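First the structure, then my questions, so here it is.
The complex appears here minus one protein chain, its other protein chains still in place.
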Amino acid sequence: MRRKPILIALLTLLAGSSLMFAGTVSGKVTYTGTPAHQKAIDMSKEPSCAKQHATPISTETVVTGANNALENVVVYISAGAPDEGQVPTQAITYTQKGCQYLPHVLPMHVNQEFEILNDDQTSHNIHPLPKVNIEWNKSQPPGSPPIKEKYDKAEFIEVKCNIHPWMHGYFAVLKTSHYDVSKEGGDFKLPNLPPGKYTLTAWHEKYGTQTADVTITGNETKDVNFTFKATAY
Amino acid sequence: MHDVAAHAAHHAPPTSFIRKHVFSLDHKVIGKQYYALALVAAFVGMFLSWFMRIHLAWNDTAIPGLQLLSKTGAPGGVMTPEYYLQLMTMHGTIMVFFVLTTAPFAAFGNYFLPIQVGAEDMPFPHFNMMSFWVTFVAFLVLMSSFILGDGPTLGGWTQYAPLNAVGSVAGPGQGLGVVLWATSIGLFCVGQLLGSLNFITTTLDLRVKGMSLMRLPLTAWAWFITSCMGLTAFAVLMPACILVILDHVAGTSFFVASNLVINDQVQPHSGGSTLLWQHLFWFFGHPEVYIAIVPGLGIVSHILITNMRKPMLSHRTLIYSMGALAVLSYMVYGHHMFVSGMNPFSSLAFSFPTLVITIPSTIVVLVQVFSLYGSKLRINSASLFSLGFISMFVAGGVSGFFLAQPSIDIMLHATYFVVGHFHMVMGVAAMFGIFAGTYFWFPKMTGRMMNETLGKAHFWLSFVGAYCIFMPFHYLGLAGNVRRYSSFVDDFLQPLIPVHRFITVAALLTGAAQLIFLYNLIHSRFWGKLAPNDNPWEATSLEWSTATPPPFDNFGGKHPVVYHDPYQYGVQSSVGDYVMQTSPEQVKTESDEQ
Partner (left out) sequence: MAKFFAITIIIIAIASAIPILRHTWAPPEDISTHGALIDEQLSETMAEAGISFLAAQFVLAFFIWKFSNPAPDAKLKNFPGGAKGLVIAAFLVVGIEVMALGIFGAKAWANVYLTPPAADAMPIQVQAGQFAFYFRYPGPDGKFGATHPELINEGQQNYYGLDPEHDVDARDDIVAAEMAIPVNKEIHLLMHSKDVGHSFYVRELRVQQDFVPGLDVSLHFTATKVGKYEIVCTQLCGLGHYNMKAYLEVLSQQDFDDWMKKETAMQ
């Protein structure tokens, strides 16, 4: 047990020194072709949610931006990164608002605790459908405390609300803390990468995964772009 | 009659504590065990209904402490929709099976049927003991679903398919919860089958000399008829429960159709029938409501006769009517399924017997009510609850006129109208029968009297309270208030929420009044006034001619001989205005059997 503080000190030193030579991978996710038409969602069944959207929101299976940008793509280091095993301590939240999941894709580290909040005046039901993690199904009436959960295995987990069938999202449970989700414009950025050889994976809920290799040698920024092929249906 | 002497030495009084009070073969101990089980179950069921009512009236309000029962079911004390349904399912299952079936039938029947026919015990005491302990285990299995897995099943006490068979994908409690439910009910069926077997053979084979079938008191007849129903009804439900369990654990698809999609996944089942479950369940389910109420009819008649000091207008008419109820109860079950998707011609076919069943029900009520004419009615807790039973039975019974008709059922099916109907006619009425029986037989069972003042207070609060709770249910149903909703979110339900608040307040108060009964029961058991003699109500049937409480073999080694019809009141005898069935005294009867 006495060795533990020393170990932590060493690790901090190591992390600190590696930060000095930290590289960054950044890039853009785009698509080619015609993406499927995203249908507008009719929430008339839940008036308290429907009135929060001046114009009906659409499904978020494929969210695109200007210049063929593709959003909601999880880009992460799938191989080569030293898996620090350090679970980020900052709280992350998954909010249900206007009968929609915010964010649509929530990336997280294995064993990282996340909170699920209900901002609506109606009960929601959170039913993630994992294949390797343990499945649970919980309801959250308005006024009840946040649900705190974590997953101990890496997996992309589909999330559904059993009460509002159109609500749909994903948990991206990753074995690394180097990840990002492509934003508006398709941009992503993975900073603080120590020198090394990495495999980068980009995951999209409909179009699957793509990988790219990248080598960081020092304090540099490498550009990696991903292009998915969109289909009309 | 039969050779009772052959049974004389069939078992000797036990001496060890375990054989005397736990694994007892004595029908009286088993009867009391059933009563205790029903009492615990009734209060569990009642507390569940309190939680449900509070949630319905004040939907997003946290119920302090509820999170201790289930952290996920009531986070921060706010009940989730699934937990409401889970509590509702448990309330219904506990009340229908473990209270309304056990208390009037298994508890009182066990204790008094052998005594009323003059027997020393049931013919199969080991079956009888097994019957209770299997039922007890069934109760434990059911209660265990509160703490195992993700809670009890949420499918309601009717457990409709395929919700009951597709597994946990259909919601919390639909995996292990359903398996535990089906196991519990399957075991319960075994217990009641063993019990029914004993009741039937006791009635047919163990009557003492002089006890012809028509000399049996109405209670004995009611228990006999009920056990005939039990033997056939539970024999159908038990295999149905086994099939549900197989759908869960053995990959069969008895109740699941092909190509069902849940959570975007095609379910690995094919070829089963959804309606099969409903047919099997209601083939049991409708006789079951008569299993709950017919013993009450017998108990109430028995008590009223004693307190009217005259027999019913016709003994035979009541017996035949109860028999007709039992026979017809098998032909009407389809009225639960009018809008289920069954062939619409079948709905008409099931509608007519359902309307016909009102005739024997009406006859029973008319005979009971018009027998009051010209009586010398004594008012006490037992007779008040009996009269309250009739009032409730009528109030709940007339709503059957509506539900018997498929065209009106289109409007009222699955609304609070149905909930009001069955709560009054088989819930409250049957409970009143249980209460009446308790106040009446308590001195025989314990040797002490229950407190009359507390008993009357209990009656007034229960009688007025029950009307305040269940009459408005009918109004809600007329307005289309759907049942089994954990929250009222529809626009048309908003104006009805104040009615729900009224009902909730009434339910909390009426429920609290039952604590008076509990106190009275426990206090009187240990410190109550001693019964003045073996026959404090001046009654005639055999249970009042033996010692108090009855000895192990019921009649202290003697074999009573029966000389009279069961209800010889309004006569002039050496003891007063009645003559006991066992008394050889010849008297002139003032009102003879018609």
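Letters A and B mark the chains in the order given here, with residues in each chain numbered from 1 onward.
Heads up, the rule we're going with is that contacts are C-beta pairs under 8 Å (C-beta built on N, C-alpha and C of every residue); 3 or more make two chains touch, one makes a residue touch a chain.
Keep in mind that what you see is a predicted model, and the values were worked out from it rather than measured.
Asker: Which residue from B:F43, B:W58, B:Y330 or B:Y485 sits in contact with the chain not drawn here?
Answerer: Hidden-chain contact among the options goes to B:Y485.
Asker: Which of B:V190, B:A235, B:M471 or B:V561 touches the chain that is not shown?
Answerer: Final answer for the missing-chain contact: B:M471.
Asker: Which of B:T252, B:S273 or B:S573 touches the chain that is not shown?
Answerer: Reading the full complex, the residue touching the unseen chain is B:S273.
Asker: Would you indicate which residue among B:P13, B:P239, B:P268 or B:P344 is in contact with the undisplayed chain?
Answerer: With B:P13, B:P239, B:P268 or B:P344 as choices, the missing chain is touched by B:P344.
Asker: Take the complete complex as the reference. Which residues in chain B touch the chain that isn't displayed?
Answerer: Considering the whole complex, chain B reaches the absent chain at 80-82, 85, 154-156, 160-163, 166, 170-172, 174, 256-262, 264, 266-267, 272-275, 308-310, 312-314, 317, 339-341, 344-345, 347-348, 351-352, 355-356, 358-359, 362-363, 365-367, 369-379, 384, 387, 390-391, 394-395, 398-399, 401-402, 404-411, 413-415, 456, 463-464, 467, 471, 475-476, 478-480, 482-492, 496, 499, 569-570, 590-591, 594.
Asker: Can you list, in ascending order, the chain A residues touching the missing chain?
Answerer: 36-37, 39-46, 56, 59, 61, 122-123, 125, 139, 158, 160, 162-166, 168, 232-233
One rule holds in what follows: only the chains that are shown with their structure count from here on.
Asker: When the centre of a chain is set as the mean of its C-alpha atoms, what distance in Å lies between chain A and chain B?
Answerer: The separation of the two C-alpha centroids amounts to 55 Å.
Asker: Contact residues on chain A for chain B in the complex?
Answerer: Residues 122-123, 125, 127, 129, 135-145, 147, 160, 162-163.
Asker: Could you pull out which chain B residues touch chain A in their complex?
Answerer: Chain B reaches chain A through residues 59-60, 62, 72, 75-76, 78-83, 150, 168, 171-172, 263-264, 487, 489.
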